[in-house]
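A single protein chain has been omitted; all remaining protein chains appear in their positions.
Up next is chain A:
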Amino acid sequence: MSTWANLGLQDSASPLMEQLIFFHDHALLILVMITVLVGYLMFMLFFNNYVNRFLLHGQLIEMIWTILPAIILLFIALPSLRLLYLLDEINEPSVTLKSIGHQWYWSYEYSDFNNIEFDSYMIPTNELSTDGFRLLDVDNRIVLPMNSQIRILVTAADVIHSWTVPALGVKVDGTPGRLNQTNFFINRPGLFYGQCSEICGANHSFMPIVIESVPVNYFIKWISSNNS
């Protein structure tokens, strides 16, 4: 989850994010192997006193160090393209959430059933409980059903904001006058945090996003109890 001194990506809460993590680890492994190889070669060159005075050309080795990188690039490109197309798959959402960015809070609308609207402000540090997350917790969380395809529509009311939840691999800019759509799928219950990702003024760092993922029947209960 989101803590200080995080080195890697957050644990995934979505199958697509899981695939992104796998690809990241795969590509990073290849890069680390190349870096270690090149580092080793450079290091050994320090202690090498031999000189080949008759070196003219080395066609075999030149073939090898051209073909081998091409093959390595294939090993990176093919999973990358697979993931690219996977992210673009079309699916039928079951819930639509509208997220409108303001200076400096998010407002959310669930309009599929009754019309639920609320604002989500960051909890100021001086009002934070001792078990709260500084700069991350909000007063009203977004409640969403797990194991359901969710469509989110992001826009903004004043300047450009960006709605993101790293655990789900989602980042969508909210531009005034434009409605941006993306889909995601949460595969476990829990709390998932994100922060506004487009500079939007003085309190850009203080308008976080919190998703509370619950089983479907709890979500339906929450919707009915919020009948405004």
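One rule holds in what follows: a contact is a pair of C-beta atoms (placed from the backbone, for glycine too) under 8 Å apart; a residue touches a chain by one contact, two chains touch by 3 or more; residues count from 1.
Here, contacts and distances are computed from a predicted model.
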item	value
Per UniProt record, name of the chain withheld from view ["Trafficking protein particle complex subunit 6B", "Adaptor related protein complex 4 subunit epsilon 1", "Nitrate/nitrite transporter" or "Cytochrome c oxidase subunit"]	"Cytochrome c oxidase subunit"
Hidden partner chain, touching residue among A:L73, A:I199 or A:I220	A:I220
Among A:N6, A:T35, A:N115 or A:N203, residue touching the chain not depicted	A:N115
Contact with the hidden chain (one of A:S2, A:S148 or A:N187)	A:S148
Chain A residues that touch the omitted chain in the full complex	90-96, 98, 100, 109, 111-115, 117, 145, 148, 151, 153, 155, 157, 172, 177-182, 216, 219-220, 223-224
